[in-house]
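Let's look at subunit A:
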Amino acid sequence: MIEIRDVHKSFGSLEVLKGVNLSVEKGEVVSVIGGSGSGKSTLLTCINGLEPINSGTILVDGVEVHAKTTDLNKLRRKIGIVFQQFNAFPHLTVLENVTLAPRKVLGMTKAEAEEIAVKQLTHVGLADKLSVYPGRLSGGQQQRMAIARALAMSPAYVLFDEVTSALDPQLVGEVLDTLKLLANEGMTMICVTHEMSFARDVSDRVAFFHQGVLAEIAPPDEFFTAPQHPQTREFLSNIR
Partner candidate 1 sequence: MFNYTFQWRQALQKLPLLLDGALVTLQIALMSMAMGIALAVVLAVARNARSRWASAPATAWVEVSRNTPALFQIYMAHFGLGSFGIHLSPYLALLAGITFNNAGYLAETFRGALRAIPGTQLRAARSLGMPSIQAFRLIIMPQMFRIAFLPTTNQMVWAILMTSLGVTVGMNIDLAGVTQDINVRSFRTFEIFAIAAVIYYLIAKSVTLGARLLASRLFRY
Partner candidate 2 sequence: MFDTALTLSDLMFLVKGAGMTLAVTFFAVTGGTLLGLLFGVIRANVSVWAALPLIFVLDVFRSVPLLIQLVLANAFQAIAGLNMPPFATSCIVLALYTSAYCTEIVRGAIDAVPTVTRRAARSLGLSWGQDMTYVVFPMALRVALPSWIGLTLGVMKDSALVLWLGLIELLRAGQILVTRLQEPMFILIVVGAIYFLMSFPIARLGGQLEKRWREND
C-alpha cells in the first residue's frame, strides 16, 4: 500500500505540492489527471524517492521513503516507473535493456533474467525485437519496451508518468492497450495521464490534481458524471 500524507514539495520558491494526501491499495489502479504543471509528475518522482520532499511522509508498504535510514535502491526494486520520454538505454539492445537491472540489481543469472525479459517483452508484443537497438524502434515500441523493463523487476507497484504524451497519435493506442492488460491482471498502478477514456475505462479511482493539491478523488463513474469540485467541472468541460 502507498500512503501519501500531507506532502509539500518546492523547487526553489515555487511550491508544486501543497499538502497532498492519497492512499493506493494493493491491486488498485488510480489515474491522476489535471492541467500541465500542476505537480502530478513530481508526485510520482517523490514516491520512488528520485525527488526529495520538504515535509510530510510517503509510506510504501509501511516504509518511509524519505527517511534517512531507508535504502532507496532496495525500495525502488518494488516501485517500477515508466517515463514520458521512454528513457531507453541507447547502447543496449532491447533484451539487454530489460535484463540489465534484474542481473545487476537483483543478481539474477543471465539465463534467469533473459527468461523473465523474454516473457515480459512477449507480453508487450516485442518478442521479435530482442536483438534490436532502441534507436531502430518507433516511439510506441520504445515505450512498451520501457514498460517491460519496469515489469521485469517484478515490482509491487508501477508508476506511469504521462507515458503516451510524447507519442505520435497513431501510436498511443498500442501503449494504452498494454496498460489495460496490466490493469486487468491486477497490477497496482498510479497513472498520470491526459487520456480521459483510459482513466474512465481502466481505473478504480480518478484523482484530479489542481494547483498542488488533490482537489477531488472518486471512482470514475462518479468522477466523470457528477464531479463535486468546481475546478474539476471546469477542467472536464474544457476537455470535451
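A quick word on the picks: all candidates are chains of the complex that A comes from, given by their letters.
A few remarks follow.
Rule of thumb we're sticking to: contacts are C-beta pairs under 8 Å (C-beta built on N, C-alpha and C of every residue); 3 or more make two chains touch, one makes a residue touch a chain; residues count from 1.
In this text the structure is predicted, and so the values were computed from the model without any measurement.
Put simply, of 1 or 2, the chain that touches subunit A in this complex is 1. Contact residues of subunit A toward candidate 1 in the complex are 45, 48, 50, 73-74, 76-77, 79-81, 83, 85, 87, 89-92, 100-101, 104-105, 133-135, 146, 149-150, 153.
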